[in-house]
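With one protein chain removed, the remaining protein chains of the complex are shown where they sit.
Entry: subunit A
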Amino acid sequence: MVVKCESRVSGKVMVVKRIKKMPSVSGDASDEDEAGADQGFPVRYLREACLLRACNHPNVMKLEFVTYHEGQIELFSEFVGLNVEDYISSLSDEYFTRNKQKHEWVLQLGRYFMKQVLKGIDYCHSIGILLRDVKPRNFLISSDGTLKLTGFVLARFSLLPEEPLTQQVVTLSYRAPEIILGGTYPVYTAPVDIWSAGCTFAEMITGRTLFEGDSEIGQLLKIFKLLGTPSDCNKSFCFEVPSYIELLPQWQPQSLSERLEGLCDEGVDLLSRMLLYHPCSRITARDALKHPYFQGDHSLMKT
């Protein structure tokens, strides 16, 4: 449960994430991880709290403090505001229709937001945090237009894990192909966040989810239909190529500029670099911030 509150001492407005009371004996909790029934302090909230606590950046939501009282954990964070997904949903179709004045605003806003998305991701990667759940819903917009990254429940420390990582990360629509195709020994790292950021970028420009599959295979088909069926060279991005991949049609890559109507050539180029199949070839957050798309003065003009 997340509620808004105000400190009686400082007057500061915060949000408090209240985790239901952890039972003191094992076995009477419906969700083991939520309740931490037999593991002590619940893993997901431990990671969320510790990783948020490690961050100190204007584009990452600040965790103020954590309390634990009579089995209930509360995470107090700064109050930010609406998330990007809800903000996009609140805009009418006119904002996403080419040649309309309002579309120009969305294109400006996309660049303005995307720079902040990448700054937040770059910061997290630089301190060894792999986010694993980058999506519009996990970016909050503050009243001054600053974007704040949140949603650290699936994040983990260490960009060079020595053990296999779970495939059950990242909301399916934003999940990188190397996670879906990871086989029995999934090894993935920072580029998975860049793939998700690319999907987020496209969604901010078009108002629609870029790849919306209803299953893992469905998701792959959506990706391959737009970006082309991976070549033999690109198939090496995963450890095990499932046999069904060979049975798929050989789709040719579609034009991203047609899909993202109105987005300038630099923007399309940046997106294409964020959505490269091979994780090692995919642009890093730091290099993306140096991309020509972000060069020059692109301050937000109000319409």
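FYI, a contact is a pair of C-beta atoms (placed from the backbone, for glycine too) under 8 Å apart; a residue touches a chain by one contact, two chains touch by 3 or more; residues count from 1.
The rule is short, and it goes like this: contacts and distances are computed from a predicted model.
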item: Among "Cyclin N-terminal domain-containing protein", "SKP1-like protein", "NADH-ubiquinone oxidoreductase chain 1" or "proteasome endopeptidase complex", UniProt-listed name of the chain not shown; value: "Cyclin N-terminal domain-containing protein"
item: Hidden partner chain, touching residue among A:Val16, A:Ala54 or A:Leu289; value: A:Ala54
item: Selected from A:Ser7, A:Ser89, A:Thr166 or A:Ser215 as touching the chain missing from the view; value: A:Thr166
item: Touching the absent chain when the full complex is considered, from A:Ser7, A:Ser126, A:Ser158 or A:Ser281; value: A:Ser158
item: Listed residues A:Val16, A:Leu82 or A:Ile127, member touching the removed chain; value: A:Ile127
item: Interface with the undisplayed chain - residues on subunit A; value: 22, 24-26, 36-41, 43, 46-47, 49-51, 53-54, 66, 68, 71, 127-129, 156-158, 160, 162-166
